[in-house]
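Only one protein chain is missing; all other protein chains are in place.
Going by the order they are written in, the chains are A, B, C, D, E, F and G; count residues from 1 in each one.
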Amino acid sequence: MTEEIIIAGFGGQGVLSMGKIIAYSGIMQDLEVCWMPSYGPEMRGGTANVTVIVSDKQISSPILHQFDTAIVLNQPSMDKFEAQVKPGGILLYDPNGITKAPTRKDIKIYKIDATEIAANMGNVKIFNMIVLGAYLKVRPVVKLENVMKGLAKSIPARHHNLLPLNEDAIKTGGEHVVEVK
Amino acid sequence: MTEEIIIAGFGGQGVLSMGKIIAYSGIMQDLEVCWMPSYGPEMRGGTANVTVIVSDKQISSPILHQFDTAIVLNQPSMDKFEAQVKPGGILLYDPNGITKAPTRKDIKIYKIDATEIAANMGNVKIFNMIVLGAYLKVRPVVKLENVMKGLAKSIPARHHNLLPLNEDAIKTGGEHVVEVK
Amino acid sequence: MADIDIKDIIKEENIVYKKSSILLDKVMHYCPGCSHGVTHKLIAEVIEEMGIQDQTIGVSPVGCSVFAYNYLNVDFQEAAHGRAPAVATAIKRLLPDKYVFTYQGDGDLASIGAAEILHACNRGEHIVCIFVNNAIYGMTGGQMAPTTLVGMKTATTPYGRDVDRNGYPMKITELIAQLPGTCYVTRQSVETAAAVRKTKKAIRKAFENQRDKKGTSFIEVVSTCNSGWKVDPVKANKWMEDHMFKFYPLGDLKDSTRDNPADYEQYIKD
Amino acid sequence: MADIDIKDIIKEENIVYKKSSILLDKVMHYCPGCSHGVTHKLIAEVIEEMGIQDQTIGVSPVGCSVFAYNYLNVDFQEAAHGRAPAVATAIKRLLPDKYVFTYQGDGDLASIGAAEILHACNRGEHIVCIFVNNAIYGMTGGQMAPTTLVGMKTATTPYGRDVDRNGYPMKITELIAQLPGTCYVTRQSVETAAAVRKTKKAIRKAFENQRDKKGTSFIEVVSTCNSGWKVDPVKANKWMEDHMFKFYPLGDLKDSTRDNPADYEQYIKD
Amino acid sequence: MAKIKGAVVIDKELCKGCGLCIVACPANVLGHSGEVNGKGYDYVKMVNPDACVGCASCGTVCPDSVITVYKVKI
Amino acid sequence: MAKIKGAVVIDKELCKGCGLCIVACPANVLGHSGEVNGKGYDYVKMVNPDACVGCASCGTVCPDSVITVYKVKI
Amino acid sequence: MGELRLMKGNEVIAEAAIRAGVDGYFGYPITPQSEVMETLMIRKPWEETGMVVLQAESEVASINMVYGGAACGKKVMTSSSSPGYSLMQEGLSYIAGAELPCVVVNVVRGGPGLGTIQPSQADYFQVTKGGGHGDYHVIALAPNSVQEMNDFVTLAFDLAFKYRTPVVILSDGAIGQMMEKVYLSDFVPRRTEEEIRKECGDWCTLGSKQHNYITSLELDSAIMEQRNLHLQKKYEDMQKEARYEEYMTEDAEYLFVAFGSASRICKKSIELAREKGIKVGLFRPITLYPFPSKQLYQLGTKMKGILSVEMNAGQMIEDVKLAVECKVPVEWAGRNGGIIPSPDEIVVALESKLIGGK
Partner (left out) sequence: MGELRLMKGNEVIAEAAIRAGVDGYFGYPITPQSEVMETLMIRKPWEETGMVVLQAESEVASINMVYGGAACGKKVMTSSSSPGYSLMQEGLSYIAGAELPCVVVNVVRGGPGLGTIQPSQADYFQVTKGGGHGDYHVIALAPNSVQEMNDFVTLAFDLAFKYRTPVVILSDGAIGQMMEKVYLSDFVPRRTEEEIRKECGDWCTLGSKQHNYITSLELDSAIMEQRNLHLQKKYEDMQKEARYEEYMTEDAEYLFVAFGSASRICKKSIELAREKGIKVGLFRPITLYPFPSKQLYQLGTKMKGILSVEMNAGQMIEDVKLAVECKVPVEWAGRNGGIIPSPDEIVVALESKLIGGK
């Protein structure tokens, strides 16, 4: 099993940490993992993306040109990454701010309205956890228990009181993801 | 014809310019020439030496380990260069300040008491011209007329009034050089 | 009140403020609210007003303003980190009638480039130096700069700048004001409309000094880097006013011409 | 008068002045009358008197004093041109209880090494910096240094230093005195016995400052380079007194401790 | 007596929503629009257009030079 | 009353003949020897030894540390 | 095995340095390696081990601080990326000339000039042939994983002290920026002054009555030549430190030679090529200097062809050709400008340049 994921959005949407949680979860499940951010000059509001690979084999290239799954959180990322999903792969997106919906027919497309859900849950910071939940629902590459372990590892101990809230968000995300036909 | 010369003494004895005059004279006589100074940190009173090559063929190495003629003007230079005269070559020295006279038997050794002569002539600055005269007497590699042309080239025009004095010194040097047996 | 419709106001002939023609159409890559944008604009306006577009050559080294050439419509050179003053020196010496300016950040100018700025100013090169002091390395992700205040948190002083570990903040503009080659040294800012206008005047004066061959003009613009400081742009300005201005007080440090060479000749006279 | 024979005076027990035990037996390569020799000697005497031979590490970069390690019997590092302050910074930080000093020429310190000396002093490294200002590049054959006086002839200013072409002479010691990290900045000389004794006191104080962790001590020694200046040693001293001292006046520029870090904390307080 | 009236045009797609103009405006004319543009920024617009006196403070402080200021005497 | 008398020993082979000690001596004790040493320098010696008061000025200014100064009270 | 973590390559360098008992780090920010110093500053090793961490005023200052610290027998290091590494060339030449141990990490980005901040291997020549003046070499270690970023810190210091030489960890932006699993090394205490004196007492300038001094200067050519010959002798001795990895070479007819990030791509390319029936293996030089020439000769001369896969315009290919004495066809494949080649384009290159080609 090898899952190659791109997560892309605006800086500040929690893209990098979502990737990190997936990677950590992979480790908890004894998988090989690789997390590779786009990096560049520190400029706010630009786009940010991260490639995450989870596999039961050794991982070769950390930088990919095609993905099993693309998680897309803004229009520029949609423009760039829709075409890079492998045939048969998955595109998951939050419709908020998306002006041109994806059009490919040879991939599975899912939608999670995480912006709205997060707002409804009264905490915009759990936005990325909702997206993560949606992703794990459609691609259960790691088990929730390992995700929670990974989460515990990747956030500082002083924030561990937020773990239940995050777990909630992940579950909610899983419940709200819908396939777009 | 190729003549490979080392001229060595204290800084300030006019070693470099003597070499330059020989080189310039060679050019006036349509020969190939090469002048290569020892160079190092600017420190007064240290030893200075220059290698001069005059030849009717193209000159290969500017730095030599053996010489046809060594012109030696102080004891450290004697210590260093006596051994580097080719068998059958020439060693010319000013005995002033020389505490250990040369001992080689397979070379010709000449002496010029230029320090004293210069003092007698009332001008210590022509010291090196006297030595040059002595050298040219024993090794007439360039004609005096070409030496005078070379001299005219190598000293600034405003000092050309000194040319006759220099010519005098060269002649005097030629008259006073003696072979040491 | 509404005795005139907004449509009637918004007409070409009623424009009282617009983007300078020297600014290119490219969207600046700067973070929202970054002081670099304002400072660029002022340079553009001065060049436009003086009508010297085709006689001006800009030099900016690395730092967030590395792409200044994408925004200012004049001939431009991107320089190595810290070396803009050396680059500008050569340009100005080779093209003495052109206007040459440098545009450097605080990491660039005061850290790696300290020798070059000091020597260009000490030689009294007839150039304009713009120094954007945001007390941090913006471009590389918010590390400590020489000008970072004690106690300030940055990526390389996560617990606050500490003198014993990280040294003192450097007031390089004060040093430069003492160099005999500088004619005009001033410290300005761009957080309010009034401040912006004053800074523009300073830049204008600097370019005029260059025209008049008065020596090196040096303009520090005390700035914000809201990304590096991790606050929003409005708060960044406030923080700057409250803290930076105390340590880096605004105003002219020097306004004259560079020292008279003749005054220096006496020393070797017998 | 001759009521005592000279032989009876010249006895071990009557010695009132002799070569310091910290000076090695090697003959210095310096030109006759070079100020470097005297300055070396004073450092040696201070180290000897303070009994810190095995706790002292010297650093000298290129320049005529590049071979200082051949003369001073302490652990030593030869540094790249201009970089002694960086080298010394690391040594001192890694060995905070040792005595670390740098020994730099004016070309080295004020030209290529301007950034390093500025930053070491600004950080307030607890080191001693000896700065031998002979207004010329001695080692490389007498080229212009930043400190060369206007009008002075050197190998690269054969017609005399000219401000327009070569810039102004730089008073780097004045700049360094303003840096918050320095505790003691002084300008001395070594041309008379009295001057030598004053300079020795200054060096002693500098080493004591280091022991007491007061900050960076910086001692400029206004010096001669008779070879570079093309005069004899005695005339060189005279020329220095007559001309250099006017531009580089002797005396303390600062004598305290480095700035109190606590004073710097107020600026970011709310 | 002649009254001064101003108006500004903000390029909504180029505005980065930094808010510096809002603070700079002496007449509280400007405010965040509450909507994001194509770059994801909550751009600024005139929320109180009538109050504008065309003083150009907003334009002056705008780092991205996206404000054009108009003024008429009426 | 005790008189002060001094003497200096100059290492002739190490002296570089710079003459700084000559100038430094308040009692005009020192002078060039007029002879060159192995390094070609006109080294310095006491030309007026009786005048020496052992003040050590000469040694203090000697760049090559080749002067040892002796002093006695007699 | 040590503590398991998910970390960036750059962060691991910092953590590994603390654990290896490094005495001092002197650095200057530059993308894509600034996390090294940032991580150290967050970790505050001065409280834990007494390690000194100093942000220098420039890379010129950093490398000269390293020179100063190294002379004291301390374990000192710096890190930078291409333009900053260029600024260190004079200092590195001094350190090599004075025969001092130190470690320099170069997280390479694409050049020349300011170039790009994306990963590259275009500093191969600069690092292996001596970017500075004079006849010297640095040992160059090329990690290809975050784990090796950890492991090579210790290895680098061991080699640095064994040969009194600078050791460069030649990494790239990808390995510096990516996170992988890593088993961290155990803590080794910093050496005491006594221990340093015992290990390096005859040369270290810790303060002594021995008159230890450090210099690379020698004006007497005869002695200078001896120093040069001594250095060359050392470089010859170093040859035995050549390290490499072979992968699927037992039955190989073709060979990829690749280091660092490129070598990882090659493993995937091998998978793809073998699916097509092409028997290809990988020879990965781990030490770029000393280059494992003998080992590559042994293996390489048995091949039908060799593809030097590099994230540059073809630099290591010279060492590959020299290693196999041009006895088999050697071609280059790769990408430039910060682009990491994809596994399939490497296979295509293999097919077109070697299998189909000749």
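Note that contacts are C-beta pairs under 8 Å (C-beta built on N, C-alpha and C of every residue); 3 or more make two chains touch, one makes a residue touch a chain.
Given the structure is predicted, the values throughout are model-derived calculations rather than measurements.
For the omitted chain, the shown partners it touches in the full complex are B, C, D, G.
For the options C:53, C:178 or C:257, the residue in contact with the chain missing from this view is C:53.
Here the missing chain is touched by one residue of C:9, C:31, C:46 or C:74, and it is C:74. Mapped onto chain D, the footprint of the missing chain covers residues 62, 66, 78, 80-82, 107, 111-112, 114, 137, 139-141, 143-144, 146, 155-159, 165-166.
Although one chain is not displayed, its contacts with chain C can still be listed: residues 24, 53-57, 59, 62, 66-67, 69, 73-80, 83, 86-91, 93-95, 98-99, 115-116, 119. Residues touching the missing chain, restricted to chain B, are 20, 23-24, 27, 32-37, 39-41, 58-63, 65, 153-154 (touch as defined at the top).
We take it that only the chains that are shown with their structure count from here on.
Considering every other chain in turn, none proves to be in contact with both chain A and chain B. The chain with its CA mean position farthest from that of chain G is F. Between the interfaces A-E and C-G, more contacting C-beta pairs are found at C-G.
The distance from the centre of chain C to the centre of chain D, each centre being the mean of the chain's C-alpha atoms, comes to 36 Å. Rounded to a whole number, the gap between the C-alpha centres of chain D and chain G is 39 angstrom.
Under the contact definition stated at the top, the residues of chain B that touch 2 or more other chains are 41, 45.
In chain D, the residues that reach two or more other chains under the touch definition are 30-32, 115, 119.
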